[in-house]
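A single protein chain has been removed from this complex, and every other one stays in its place.
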Amino acid sequence: MRVVVQEAPFDFGAEAEAFASARTDMGAVVTFTGVVRDLAGDRLDAMEIEHYPGMTQKALEAIADEAIRRWSLGDALVIHRFGRLTPGERIMMVATAAPHRKDAFEAAEFLMDYLKSRAPFWKKEHGTDSAGWVAAKDEDEAALDRW
Amino acid sequence: MRVVVQEAPFDFGAEAEAFASARTDMGAVVTFTGVVRDLAGDRLDAMEIEHYPGMTQKALEAIADEAIRRWSLGDALVIHRFGRLTPGERIMMVATAAPHRKDAFEAAEFLMDYLKSRAPFWKKEHGTDSAGWVAAKDEDEAALDRW
Amino acid sequence: MDVLYFAWVRERIGLPRERVETDAATVSDLVTELSAREDRYAAAFADLSALRVAVDQELTDFDAPLAGAREVAFFPPMTGG
Partner (left out) sequence: MDVLYFAWVRERIGLPRERVETDAATVSDLVTELSAREDRYAAAFADLSALRVAVDQELTDFDAPLAGAREVAFFPPMTGG
């Protein structure tokens, strides 16, 4: 298991390749990466991600441990950035490796659902004229009921 | 949309990176890759994948079209190999890009469920002493009922 | 028409494809004709529930009509992915 919280960009392709290469006894590898959407005509200049330095790493490790335990994963990876990101930049990624596809998919969705609502990150959108904190969505909280 | 059927290996990391880079207006990218499991003590020498050349490309394109339509995907990618693969080699990958994670995950799972049971590929395991065709699993057929 | 065989159907019948002259109206009729030829065909088609069929490269079922068909393929359930 690897959990990384960093300000710098990460190399999605290289991380995905390294993750998939490490455990060839696993038949199924799922990755997810989240992007600051770069929408035509959008007035978003930057996405600022604040986090709780003392707590973030521990919270992410606890979520990844839980995923590994519940789905008997061969491995799991979580990378999450903080700081100021511009449209088109990747915010985070997760990866899961399991013997079969169902477990790899479910564990990746579990990781994402918990990252969304239980990891101490907060997003602020900086537009041309204004800035505002992204509100948590009821549907993201509701997604946790599945697990 | 890109659908590739080939005998040669593909570069999973580079494909994942290129796919995720192409549509920065999409917030969520999911990839799946399937590996010939390299199990300690296993007697598997090779996995032979037979396909139906005239039909394979069309069948995969129809499945990818359906995924794009049902989940309003920004993009989808399917790469599937045929021929003789050794343990540890990657058999195939899919990737999906959508505005939000739920659609990207569902569409990737849909692609995988249909690839498993509706794309004209057949796997034969070549062991040290024997060889045999991989039987379709009832659970793979049942997985289609979800969609 | 061209008749194609894949995976263990190909191995059991002993060839990957052949040209068949037939007036069979449906896939089932074609299966009956082929099964009557030789034991290896009868063995391959013994249990239709273990087989799938495509007509002109589209999955279909054994009731499908063959009028105008150019290519029929028989194979076991697919195991891609």
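Every chain is named by a letter (A, B and C) in the order it is written, and numbering of its residues begins at 1.
Heads up, the rule we're going with is that contacts are C-beta pairs under 8 Å (C-beta built on N, C-alpha and C of every residue); 3 or more make two chains touch, one makes a residue touch a chain.
None of these values were measured; they are calculated from a predicted model.
The missing chain, though absent from the view, touches A when the full complex is examined.
Contact between subunit A and the absent chain runs through residues 34, 50, 52, 54-55, 58-59, 80, 91-92, 112, 115-124, 133-136, 141.
Just so it is clear, only the chains that are shown with their structure count from here on.
Hopping across touching chains, the smallest step count from subunit B to subunit C is 1. Our note on geometry: subunit B versus subunit C, Cα centroid distance of 26 Å, whole angstroms.
Centre to centre, using the average C-alpha position, subunit A and subunit B are separated by 23 Å. Across the assembly, subunit C contributes residues 81 that each touch 2 or more other chains. For subunit B, residues touching at least two other chains, in rising order: 34, 112.
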